[in-house]
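Please see the structure below; I have some questions.
A protein chain is absent from this complex, but the other protein chains hold their places.
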Amino acid sequence: MALVLTEEQTMLRDMAKDFFTEQVPVTNLRKLRDEEDDLGYDKEVWAQIVELGFAGILIPEEQGGTGFGPMGLGIVMTEAGRTLAATPLYSTAVLGAGLILAAGSEAQKNDLLPKIAGGELLTALALEETNHHNPANVAMTAEKSGDGFKLSGEKKFVIDGHIADKLIVVARTSGAAGDTQGLSMFLVDADAKGVSITRTHMVDSRNAAIISLDGVEVSADDALGGIGAAYPELENVLDLGRACIAAEMLGGAEAVFDTTLEYLKERKQFGVIIGTFQALKHRAAEMFCEVEICRSVVLEALSALDERRNDVPAVTSLAKARVGEAARLITNEGVQMHGGIGMTDAVDMGLYLKRARVQAQMLGNSNFHRARYADLGGY
Amino acid sequence: MALVLTEEQTMLRDMAKDFFTEQVPVTNLRKLRDEEDDLGYDKEVWAQIVELGFAGILIPEEQGGTGFGPMGLGIVMTEAGRTLAATPLYSTAVLGAGLILAAGSEAQKNDLLPKIAGGELLTALALEETNHHNPANVAMTAEKSGDGFKLSGEKKFVIDGHIADKLIVVARTSGAAGDTQGLSMFLVDADAKGVSITRTHMVDSRNAAIISLDGVEVSADDALGGIGAAYPELENVLDLGRACIAAEMLGGAEAVFDTTLEYLKERKQFGVIIGTFQALKHRAAEMFCEVEICRSVVLEALSALDERRNDVPAVTSLAKARVGEAARLITNEGVQMHGGIGMTDAVDMGLYLKRARVQAQMLGNSNFHRARYADLGGY
Amino acid sequence: MTALDTFREETRAWLQENCPESMRTPMPEREMPWGGRNASYPNPDTKVWMDRMASRGWTAPEWPAEYGGGGLSKEENKVLQQELAAIKARPALTSFGLWMLGPALLEFASEEQKQKYIPEIIKGEIRWCQGYSEPGAGSDLAGLQTKCEDKGDHYLVNGQKVWTSYADKCDMIFCLVRTDTTVKHDGISFLLIDMDNEGVEARPIKLISGSSPFCETFLTDVKVPKENLVGELNKGWTIAKRLLEHERSMISGMGMGAGAASMGGMEAVAKENFGTDGEKIADTSIRQAIADHKMDQQAFGLTLKRASAEAKSGQGMGAASAMFKYYGTEVNKRRFELLLDVLGTQALGWEGEGFDSKELAVTRSWLRSKGNSIEGGTSEVQLNVIAKRVLGLPDA
Partner (left out) sequence: MTALDTFREETRAWLQENCPESMRTPMPEREMPWGGRNASYPNPDTKVWMDRMASRGWTAPEWPAEYGGGGLSKEENKVLQQELAAIKARPALTSFGLWMLGPALLEFASEEQKQKYIPEIIKGEIRWCQGYSEPGAGSDLAGLQTKCEDKGDHYLVNGQKVWTSYADKCDMIFCLVRTDTTVKHDGISFLLIDMDNEGVEARPIKLISGSSPFCETFLTDVKVPKENLVGELNKGWTIAKRLLEHERSMISGMGMGAGAASMGGMEAVAKENFGTDGEKIADTSIRQAIADHKMDQQAFGLTLKRASAEAKSGQGMGAASAMFKYYGTEVNKRRFELLLDVLGTQALGWEGEGFDSKELAVTRSWLRSKGNSIEGGTSEVQLNVIAKRVLGLPDA
């Protein structure tokens, strides 16, 4: 158990913090939003991220990565979360690299991982089909067709779906929606015939896509992992994703807490600093406790992943649910304690609030993870 | 809709308030407890209650009662709740009179109601068989035997079971535990052969009993209402009981709130009145809102009963659940805000806390009533 | 037949004749009859209806006839409102002048001021906005700093107001300004300022929920005639307090019905998202959360009803408006949070494809609801008010 960062991890964190604070502050997201950027991310920034080795942070050195593992990735995500950095880190460095590492053939790994680490390839996971996360609830079909498969169906909430070069599509080779058996993953080029991608504009000014596949042909070599047996590996990598979103949410919650605390020390009403009001003090102290609790559960989830422990599913559900609720509280309090200006778009509170709710839904909200935690606890 | 008391009802309330405050203060409960009174209620006090007409408050004047109806009964229960008065009002004036009025034959009414109003008869409803309220979950059997029935099984949490002259026993003449069909009610003398009654000492210093019936013989005339068809009438009267407990809980919550507010204005720490601390002020203001909300839902439930409205089940569930949660909050805050002395038996906070939790479980806790409210809402 | 019955018959007949057909249909927001110098009327009937009603003073039915009001009694006005409701008539004039300023002028203004401003309000000729809050004076409104100097023949005003609704579309603003910097509440005056004056600039404020009617209003060396002072110099706080009470009660009732109503209610949305088990929402914990919330809403609604019943019977709940403002806005915020959980990712759209208009409205309303517990006195201020005025808890 590593609830304290090593020296190496501390250096990584400091480097990431400096980078995001200086190079990708919240104004970066505002610019992408206000200029209605077609991509929704900044290619310059992504190039710098690649340069720093963050795109390949999960990827072993022999495949061009930096091999920091889940803890390193989580550390970077937390810092990215602090400044609401809109980058393809989650879709590509977390899920893309994670799935290829977990399920890819040697050929796929050797081909794709260096491209991810080198910033040449963006990926997106096309999984969800309903309003609520449910990884087994896949109806998209992959029908045997010659040596390959034909994919048909519709995916939604595909994060970075419209900028990805390759989609990782979860489809059903057998069984019915809800079965964990019969799921397969396929690598599909975004420009393949029969793929149509609609970018959606989300409340957090990030993007996601609706992707429909109409008889898209893939070869047997495009399968990522075993046919019909994708679920266990998928779940493992989803846990990595969950821990990383929890880490990113934590960063956002920390930023809101810090900013709000500063505001409480600065803002005067009735001739006094509002931070002297005991009711606000107590609420600030409660937020502090929540932030500390969140730090612990995020570190624990990342450690468990690093150490490939058996309790990875339970502690990632713990982290996702617990941080989700804390982020809800803290972002709400952030707006309320800022008063009127907290409601204006000019102040960043609203941006954090919006992002927190999207993060809360990504890969399962608190309700989903409470139920999963209970399942795993055998009750 | 009568969310405001009429002049007559206001007079009744003032009379009840004076009576309980002066004649049955909390010291009355302490005395019963500390002297380990065998009965658990004060015969003197009960005689006065009968004298005031409260025992027969539901009962029409022609049968010796005062005919104030559910609203009048609720008003009295609220005042009784304010001083934690330990009396057989709930078991006899609410449930006993209520069930006989709703389901009794003319003969039963003419025989029993005047006795209740006159203080000559105490009753107890023997319904529950499990740890959680569930009126259909009755396994006790009533087997046909000659012209009558033979009752066998065990009841628990029978409020005032050991002082009742007559038990109203809910038993199954057909079907299985969980069915709403097949339930029947029987009037059983407490000293009948085969009845054994064990008094239990509850945390609120009130009492309940475990009652086992071992082939107890009753005649067909002892049936209260139709054989196998007791459920609808039982449920109606249980709703009356729920509204009355909510009213009693409200009285307790009011008393705790008032006392705590006084304490906040009196107690000094750090050289100042603790009621000047803003965090406590805000919490007191929130409690105030809760008390006001509770007053509304209790009045609404009682009005609905008075007017025999269709939404009686929904609004009694609303009252029981909503007041239950508010009473939990307010009694917890009462102890906490009193600090150390709130934890001592010498101060009344603990007595209210304990009573509130028993009331919360009587005839269904918040969880039960939330589910019922949803059922009734069709979702 | 009583006089009131006669009044009803005549009113009904007049409305039948004078209320244009299109004014009996639901009103789209862009057809709201705000009036004013620069008003545009996408539907010309709007203006016809406004003028006809104003001609009888029925845009302000109970105001004195001498200033152009309807001069009706409470009972007559009730009849008028019933008859308007019966034909589903749109309001003839929506106006902060009618709701806020007019009553204040009638109570506090000079005879000359009443004669000048009241008729304009009634006819919808001038569109008013209100200038109270400032960047440094939110909860502590009396801490306002907009400076108003006596320059002999005029006042000179410098400062900044925020949350001035529709300031960019209004003709005049009624303002609280500081005329004495040595005292707090007793150094505030109530001033009327023409928005066409040099030095007045209004900029719309973008909220986290998107565009809004709110503006920032900058006042830079604005010259204001001295006759535009309402009431006595330095006695403006008295007028302000009267107006604020009114505002608070408007907000606590706001938006309570919105949300999932357009989707058939939260229960229906939950059934669609989580499936059903018989009639029940299949996910029990969502179901219980919805029931819990609906209980809060029903309980709150009953408490509003009770307060109004008590007010009628003269019992009164006391400082109830603070409680309603607090509780109502907090319940409303919780409702939207729950609705987000129920709708899942469909509640997370901002614009464009992938979301229908109802879903997008939920997202925006959720965000807008966060402001309810801030505007018109924050939740914290309401709790302070309850603690002090209702519970009598002492100040530090």
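We call the chains A, B and C, going by the order they appear; numbering starts again at 1 in every chain.
Criterion: a residue touches a chain if its C-beta (ideal position, glycine included) is under 8 Å from a C-beta of that chain, and two chains touch if they have at least 3 such contacts.
These figures come from a predicted structure and were not determined experimentally.
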Touching residue (missing chain; options B:Asp14, B:Asp258 or B:Asp345): B:Asp345
Listed residues A:Ser105, A:Ser219 or A:Ser296, member touching the removed chain: A:Ser296
Contact residue for the chain not shown (choose from A:Leu12, A:Leu29, A:Met140 or A:Leu264): A:Leu264
Absent-chain interface as seen on chain C, which is shown: 283-285, 287-288, 396
Chain B residues that touch the omitted chain in the full complex: 128, 130-133, 156-157, 198-205, 208, 210, 268-271, 277, 279-280, 328, 332, 335-336, 339-346, 349-351, 353-354, 357-358, 361, 365, 367, 370-371
Residue numbers in chain A that touch the chain omitted from display: 1, 3-4, 261, 264-265, 272-273, 275-278, 281-282, 284-286, 288-289, 292-293, 295-297, 299-300, 318, 321-322, 367, 370-371, 373-375, 377-379
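The working rule: only the chains that are shown with their structure count from here on.
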Reference chain C; chain at largest CA-centroid distance: B
Centre-to-centre distance between chain B and chain A (centres being mean Cα positions), rounded to whole Å: 52
Mean-CA-position distance for chain C and chain A (Å): 41
Chain centre separation in whole Å, for chain C relative to chain B (CA means): 45
Per-residue multi-chain contacts in chain A, two or more chains: 277, 279
Residues of chain C whose C-beta touches two or more other chains: 380, 383
